[in-house]
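Only one protein chain is missing; all other protein chains are in place.
And then chain A:
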Amino acid sequence: MTSPASATPFDGRDPSVTRPAEPPRATAARRGLAALSTARLRPVVLPVVTAALMIAAWEAVVRLREIPEVLLPAPSAVAARLWETLPFLLGQAVPTTLETIAGFAISTLLGIALAVMVTASRLAREAFYPNIVFFQLIPKIALAPLFIVWLGIGSSSRITFSVFISFFPVVVATLTGLTSVDRDLLRLCRAVGARGVRVYTQVRFPAAVPHIFSGLKIAITFAMIGVIVGEFITAQAGLGYMILFAASQAEMALIFASIVLLCVIGLGLYALVVLAERIALRRYGG
């Protein structure tokens, strides 16, 4: 709306007194509303529509080409199977979920403790950190059978394996956070004679919170992978076991139904971590 004609020539008077005319309210409001609806909804609508189209294409291909269910069940068949077996599958989901939460919780504590130790002591850093990194280079899934040998086929071996593959992101993220504190701020802590513990509780740890959560978000997904791999091997119960069992029976729809449920649980757990992150960032995000 601002045109060269409406600009105020500088004439020595206080320029704040006269301002260019504002655009008419109604048009601005209408334009704002239109912009709002497309801008706000697009990031939600677009991926949902894309996914729906892909599922529809899957359904269409299965029906038109008459693909047998033992090869690839249609999404509608998966949905039907999921609905029939939901009470049973939910029962199987309980150990998977609990073991994932346990693995994640232990990873969090262990990862943070290890990161604190490694930042607090130079000796610990030099002794442990290269080894922690080296540990990461091991293809960890290859070690899963060892855990079964050592710890048996109970939940302890699955939880241990889950911790084994999910604690590293927590260590790295926490380490980054604890060492991201401004050098001058740490100097100031030393200058005022602050004790180490207080530097951790008041400065380093709060500064690390956003970093820690980025590690936890990775850890929660890894923790679930660990439990499922454990269930594949120990074959007792759980959704991982269900997938293996259904595969042996050529029950493709049941495999997909189990996977759908795993996705929902995984998403739920991830959402809980994000929620915790939001709450923590309101306090420590600055």
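Assume a residue touches a chain if its C-beta (ideal position, glycine included) is under 8 Å from a C-beta of that chain, and two chains touch if they have at least 3 such contacts; residues count from 1.
The rule is short, and it goes like this: contacts and distances are computed from a predicted model.
Per its UniProt entry, the chain excluded from the display bears the name "ABC transporter ATP-binding protein", taken from "Protein arginine kinase activator", "ABC transporter ATP-binding protein", "Nitrogenase iron-molybdenum cofactor biosynthesis protein NifE" or "Helix-turn-helix domain-containing protein". When you scan A:120, A:141, A:194 or A:237 for touch with the missing chain, the hit is A:194. Residue A:285 is the one among A:91, A:145, A:268 or A:285 that touches the chain not shown. Against the chain not displayed here, chain A makes contact via residues 182, 184-185, 187-194, 198-199, 202-203, 206-207, 283-286.
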